[in-house]
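Supplied in structure tokens, the structure appears directly below.
Every protein chain of the complex appears in place save one, which is left out.
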């Protein structure tokens, strides 16, 4: 009998947890329910799915998305799997399809792997757009691009050349070998390097730090050991650029090896201030999320269809046009923003 | 000795029948369904409930052999990597011009081979534990997958291949149909056949069953090969759902599977637990996740809920086991004296 008491006690415990969770998010839902009862028309719900949870870039992106959706008086649903996997995103998208959301905005963990589930969503009448890292043209209506990959790739080489006087060995420290964004940018870096003015610059290695601190650090250390004459490290990823800068700082190599690339200002503030990285680039994730939210709204309100030549007003950001790319169409946010000693202070607390 | 273990199964009484863990899981399932349909208006309809199974059943195929493995006091943490490797081999062969059907067969073969290799190492070097062997092969198999495909993804499968992950048989998802059929098969295999009884015997007392003529090695080989084979089936469904594949798919699946098996009431301390429990646990975790997903609970809350659910439920199972423990210990001592 004693055992049954314990069992029931534990059951109550589990139930309380479940109920608590239910209530927590349920309360948000109920307000939506009220409006739909009163107004006779349900609030339009827009969902965004980021790569993984607990990523500051993603949190800010979702913040911008939420701002945009609130402006158009919709409801934003913010989701992200715990690990950056395709499987996790498929599961979340299925859940969103069941909830009959109006639109799904996705920052994809894989270019092709979400195609079947996104096609299912499109077939159910849900508008699908991708943001930050794209899905293939068949499984989206439009992609909201932070900046042209070609510009991102080329500008990093141009900056590096300026920093090291156009001469010397350089290396790239990327995220995982599977990251489609990074791979594309690195392709454009290589193309830019073919120009005659970079004859004296040599790309010696592309290393992968897997976006892990410890691996990025040991890869950076290996680069420094293998190439004693290394002049610059380009890291087009936040964890990589911060880890590389930390290694350079600790080894006291300021000025001898420069670091640049793409990184969050908050993570890089320390190293831009101490001069390890003279400047680096990124776009504003809040603006990017905002633009994605506005695009989603424009699609749902049928102002655009995602076809080439469509134009729409994106609130504070002004007017945007849908343009054609190699695979599908996209909306381009703008050029990457340069962060340097003069402006890092105002941005480091923002994102 | 083995006959004595078999006779360990107690006589039927109604009280004992209702005290089984499986009822607890059914109750849990009912509760989850009730809560889910209250908190989300989108849960309680046929499409949602059936489509939900498509999202969590792919890894559930590995649950069957994992139950057997854990009853035998072993574990296999290489299954996620095995799934990744078989998926990669299938996609690479197809892209190289091999007909899809043959590629699928190759996928199953690779999976079975990976499992067999684990089993072979365990049988050949008895003093190695399964954790060590499968931990090493976990890294090795995924490493091979990376060697084959590097940073590329492979896909462009024929249209009919998407049927595995997305198709329906008369309104019921194909994956659910296959899962139910296999579940019945595995329940019968474990609960009704000699092989099943021997698996329990090995789990209750590996040494005694070896001495009493149970071919422990053969059973181990069989069960680990099955684990590889089921991982390959998981790979087929997963690949079909994604329409393409990469070396990093099915990451950490082993931990999800072990959680399901543990919730199913299988305790690795000595041949206890039923296949049915694990099958129910698959649905408990699956629908819990799906329901919480429908109300858009943040990922970190989901982690905490599942972690606590696992611990609480295992605590309950454990109290059942420890109550019977003195009895078993007495038997064990007896066995020691005999040997």
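As written, the chains take the letters A and B, and residue 1 is the first residue of each chain.
Rule of thumb we're sticking to: a residue touches a chain if its C-beta (ideal position, glycine included) is under 8 Å from a C-beta of that chain, and two chains touch if they have at least 3 such contacts.
Everything below uses one rule, namely that contacts and distances are computed from a predicted model.
Among the names given as "ABC transporter permease", "Cytochrome-c peroxidase", "Molybdopterin synthase catalytic subunit" or "DNA-directed DNA polymerase", UniProt records the absent chain under the name "ABC transporter permease". Touching the chain that is not shown, out of A:52, A:109 or A:260: A:52 (per the contact rule at the top).
Of the options A:170, A:207, A:233 or A:262, the residue whose C-beta touches the omitted chain is A:207.
Considering the complete assembly, chain A touches the hidden chain via residues 52-56, 59, 82-83, 177, 205, 207-208, 213-215, 217-219, 221-223, 225-226, 228, 239, 242-243, 246, 250, 264, 266-267, 269-271, 273, 348. Panel shows chain B; residues 75, 121, 125, 127-129, 131-133, 135-144, 146-147, 150-151, 252, 255, 258-259, 262, 267-269, 298-304, 306-311, 314-315, 318, 322 of it touch the chain omitted from the view.
One rule holds for everything that comes next: only the chains that are shown with their structure count from here on.
Annotation: 34 Å between the Cα-based centres of chain A and chain B. Of all the residues in chain A, the ones that touch chain B in their complex are 3, 6-7, 10-11, 13-15, 17-19, 21-22, 24-26, 29, 53-54, 77-83, 85-87, 90-92, 94-95, 97-100, 110-117, 120, 176-178, 183. Chain B makes touch with chain A in their complex at residues 24, 27-28, 31-32, 35, 38-40, 42-43, 47-48, 51-52, 54-56, 146, 150-151, 153, 155, 162, 165-166, 238, 240-252, 288-290, 292-303, 305, 308-309, 312-313, 315-316, 319-320, 323.
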